[in-house]
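Excluded from the complex is one protein chain; the other protein chains are retained at their positions.
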Amino acid sequence: MSNSIGEKFQITTFGSSHGKAVGAIVDGCPANLELSIEDIQKELDKRKPGTSSVTTPRKEDDEVQILSGIFEGKTDGTPITGVVFNKNQKSKDYSMFKNTPRPSHGDYGWMMKYGNYDYNGGGRGSGRVTIGHVIGGAIAKKLLKTQDIEIISHVTQIGDVKAEPQDFKAIKENIDKNPVRCADLKAAAEMEELILTKKQEGDSVGGIVETIAIGVPEGLGEPVFERLDGDLARILMNIGAVKGVEIGLGFDVVNHTCSEINDAFQIEDDKVITKSNNSGGIIGGMSNGMPIVSRIAVKPTPSISKCQDSVNLERMENEKIEIKGRHDPCICPRVTVVAESSTAIVLADHMIRSGFIHPNNLEKK
Amino acid sequence: MSNSIGEKFQITTFGSSHGKAVGAIVDGCPANLELSIEDIQKELDKRKPGTSSVTTPRKEDDEVQILSGIFEGKTDGTPITGVVFNKNQKSKDYSMFKNTPRPSHGDYGWMMKYGNYDYNGGGRGSGRVTIGHVIGGAIAKKLLKTQDIEIISHVTQIGDVKAEPQDFKAIKENIDKNPVRCADLKAAAEMEELILTKKQEGDSVGGIVETIAIGVPEGLGEPVFERLDGDLARILMNIGAVKGVEIGLGFDVVNHTCSEINDAFQIEDDKVITKSNNSGGIIGGMSNGMPIVSRIAVKPTPSISKCQDSVNLERMENEKIEIKGRHDPCICPRVTVVAESSTAIVLADHMIRSGFIHPNNLEKK
Amino acid sequence: MSNSIGEKFQITTFGSSHGKAVGAIVDGCPANLELSIEDIQKELDKRKPGTSSVTTPRKEDDEVQILSGIFEGKTDGTPITGVVFNKNQKSKDYSMFKNTPRPSHGDYGWMMKYGNYDYNGGGRGSGRVTIGHVIGGAIAKKLLKTQDIEIISHVTQIGDVKAEPQDFKAIKENIDKNPVRCADLKAAAEMEELILTKKQEGDSVGGIVETIAIGVPEGLGEPVFERLDGDLARILMNIGAVKGVEIGLGFDVVNHTCSEINDAFQIEDDKVITKSNNSGGIIGGMSNGMPIVSRIAVKPTPSISKCQDSVNLERMENEKIEIKGRHDPCICPRVTVVAESSTAIVLADHMIRSGFIHPNNLEKK
Partner (left out) sequence: MSNSIGEKFQITTFGSSHGKAVGAIVDGCPANLELSIEDIQKELDKRKPGTSSVTTPRKEDDEVQILSGIFEGKTDGTPITGVVFNKNQKSKDYSMFKNTPRPSHGDYGWMMKYGNYDYNGGGRGSGRVTIGHVIGGAIAKKLLKTQDIEIISHVTQIGDVKAEPQDFKAIKENIDKNPVRCADLKAAAEMEELILTKKQEGDSVGGIVETIAIGVPEGLGEPVFERLDGDLARILMNIGAVKGVEIGLGFDVVNHTCSEINDAFQIEDDKVITKSNNSGGIIGGMSNGMPIVSRIAVKPTPSISKCQDSVNLERMENEKIEIKGRHDPCICPRVTVVAESSTAIVLADHMIRSGFIHPNNLEKK
């Protein structure tokens, strides 16, 4: 089905930008995980717009309700349903988009594929549906924490401004200190400036978001088709605006010979590790115990205020389109929490699938 | 399950490098597709090693047999089973790898995850299992051809040698003219030279493989989680040695503002097209009727003759490893047919899933 | 996952008896199906208790809300979310069941499997979760109606009282005329009397519910493992209290030889039909165009007011249990709508899977 992902830890999302609600069902979370509304709300707050200079000033007050799945403060193994009711259902007139798809948005596909498209605010193609991802990710992260797995996503590049690499601890500390969610604070300032410039020009800019997961045991992922790298690539590429995914060295592998980048093994403290981590923690489709590192290419937000060429599908004529409104001049900072959530969902799923977490009850082994 | 991919057009592969056989079952191919052994054999011949200066001189004489699924020259809707019996089961002593995983190979994961690992020639982690992919891909391509969809993969970069872009027709004509399967013949010669240099150094080199599919109708792919880009990213990242996947502009989106790269619509011959194809034929997770363009980053073959650091897992000691044998100094040329097959499998699956091909019988609409 | 069923037309249900809400997401319903809240509410009203002498006098005022999936009065291809908020969350003290499972209820399994069991009113094991089935079934029935498929379930036996066979039209007319939902009005009166007698004795009684679907085209169901009879058997056996499922003649096949019961073919009005329908419309796992007939054995409601033997799982001691409250003395009448819904879900799913209904858009062919 089109709105579910995951095999054992599975999320199904629903809802559209200007419908009654958006949300997610998480099915397959084992019982006995302590879980509160706050665990989910605090993640949703990270993706909320209107919180900084570099995101849309649009306010969305996203309060989540949990309709099922928690009993006496803990999950009970039944599906967990999280819902955010929309408050801006009637905010604006979107009728100019009814027959005129916005360039590089999903509108055209929705119109052709389904025939009955809720074009208000992008409908179910809106970035607002990632609220469902974040609900699922918040629960996944809580579950992974019981196994000492931590995940963090941060911005490493905006336009031509690149951040210097930072260690996990520095990333954790620094990303909340700046609106770009970049761990290199000097680069962060330049990125912010670049975004504001593009915003003033009525344009937008893209970047790169890196995600690191530490504490992942070896042996997650099936080696042929349900590989961990394949599953991560899928869920990350599924995020709107993402046009590329890489693991470890990624596309940089073309600039090296094998002898330069093979990850040699060694024993350290009676454990097998690799001296380098060019593989990004995944070899042969399976985790190898090293940090799992991915990066995604996020395109400039396709909604810009400049006039663009489109077509009227009813009259089958060329037509100009102007997308008024308050858009994100750069979506990367808000994508970080979605990338983090998506990675958490895949890891939680594989932790159960590979027998590290009991499928029904966290207290069983 | 770990060895199947696809929902309606599904392939399940089996077998290992030095076991009795490798092969695939294709389930869900509609009845009434004309299909012969030659359709499959000619694709397998493209991935066969020992055919040129830049691949391993190892000979593998891969003859496919079809055990089921064809009746009177056409598919009959039942599972199609293709098998290649291995001829080199006893060729060599691999016992030095029993407890000593090769760096940047899957060995370590297999050993830790399953405990009973057929280490001969990489077992099921061997590139030989892509015979299964190619069997599936050959059938998928034949099915797609009935809908005028064509797919081609070619090498666009090896090390630092980049090919100039070519059109679809030129790619088709040129890739068989050189061992690198690069459509820019001048670059191809340089690539071949680079590969041979690295081979002499006992090293290997990586590159980029691009895949283009033309004739794909608009509306393939589900817009949230079973997106066409996500499914392509997964199956391509699942190919051993691939560390990055991009669609359309890919990672180059960071170098452009939205106004430079948005794909404006226009009417042409009563059809809606986009003026540019920076999206690579997929927007909002759905195909938009334009050519579908992906690129993968292929790492240097991890088997090299240079001495490397590894560990003995039984004795838990550091240990040197030397991988003797005749390795591919660059796997990219042989990866092209696997990328083509993988793309074909995803497109065939989505053509059925989205109602363009009848799920049971090609003659029904 | 445990809370989803269906491949293309898929429902995922959530919620528990005394939690905040119960409901369902229907994913995969094609766009452009006219659908209103009333379409769902009228089916829910059929399963509502407190409406007759033979059901529990407990009142449940089940008003459904639709949170997503409908745009301008029609489905839009996105997931349809139906929710019923519970009103009796704090009605009663159920703490005596915390460690003492009720005999022949699911309690024991829930406790052992998940460890954290919401024992209030049976939690997610309550019959109340069939609200999710009925939401899904209501949408499935509306979809099937566009293809002239109609489904009806009726009671054919309660205890030892058996109904005389009736034709489809009579069943439709008669079942709303009596609280037992039996089409033979004379038998219905006897059934009602039997139920009321058992109720007075503090006991309960079971029966048989038959479901007939007419208008189903030939060729639904895959012939080996995703057979139509297998999928119907599963979804019907999944209904709580069901202990047997049969198709066509069912267990009565043992009383006949082949020559007595084989369904001979004949041409009628240029169509192929069978002279008899002992197969119940399914042969070789596929529908054959004849009415699809199934029957389920429904056990007596396991909640009775008589004192029963149980155990205290905390103290690991034998313990008596008395289940106070207002129970259904016979659940068969209310099961009819669940059987109808379940059958509709399977048929809708297979109509899409076999290419009779377009997977995305009802207006496409």
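Going by the order they are written in, the chains are A, B and C; count residues from 1 in each one.
Keep in mind that, in the parts below, contacts are C-beta pairs under 8 Å (C-beta built on N, C-alpha and C of every residue); 3 or more make two chains touch, one makes a residue touch a chain.
All of these numbers come straight from a predicted model, not from anything done at the bench.
The shown chains contacted by the absent chain are A, B, C, with contact judged over the whole complex. Per the touch definition above, the residue from C:Asp27, C:Glu43, C:Asp107 or C:Glu210 contacting the chain not shown is C:Asp107. Among B:Pro49, B:Gly69, B:Gly206 or B:Gly355, only B:Gly69 touches the chain that is left out of the view. Here the missing chain is touched by one residue of B:Thr12, B:Thr156, B:Asn178 or B:Ser287, and it is B:Thr12.
In the full complex, chain C touches the hidden chain at residues 1-5, 13, 101, 103-110, 112-113, 124-125, 129, 157-160, 198, 201-208, 218-219, 221-227, 229-238, 240, 242-259, 261-267, 270, 272, 274-275, 278-280, 283-288, 297-302, 304, 306, 308-311, 313, 316-318, 354. In the full complex, the hidden chain is touched by chain B at residues 1-4, 7-8, 10, 12-16, 19-23, 25, 27-28, 31-32, 65-69, 71-72, 74-81, 83, 113-118, 123-124, 360-361, 363-364.
Although one chain is not displayed, its contacts with chain A can still be listed: residues 219, 353-355, 358-360, 364-365.
Convention: only the chains that are shown with their structure count from here on.
The most distant chain from chain C, with centres taken as the mean of CA atoms, is B. Per-pair counts of C-beta contacts peak for the chains A-B.
With angles rounded to a multiple of 5, the C-alpha fit of chain A against chain B returns 180 degrees of rotation. Each chain gets one centre point, the mean of its Cα atoms, and the points for chain A and chain B are 27 Å apart. Mean C-alpha positions place chain B and chain C at a centre distance of 46 Å.
Those residues of chain A in touch with two or more other chains are numbered 1-4, 13, 113, 124.
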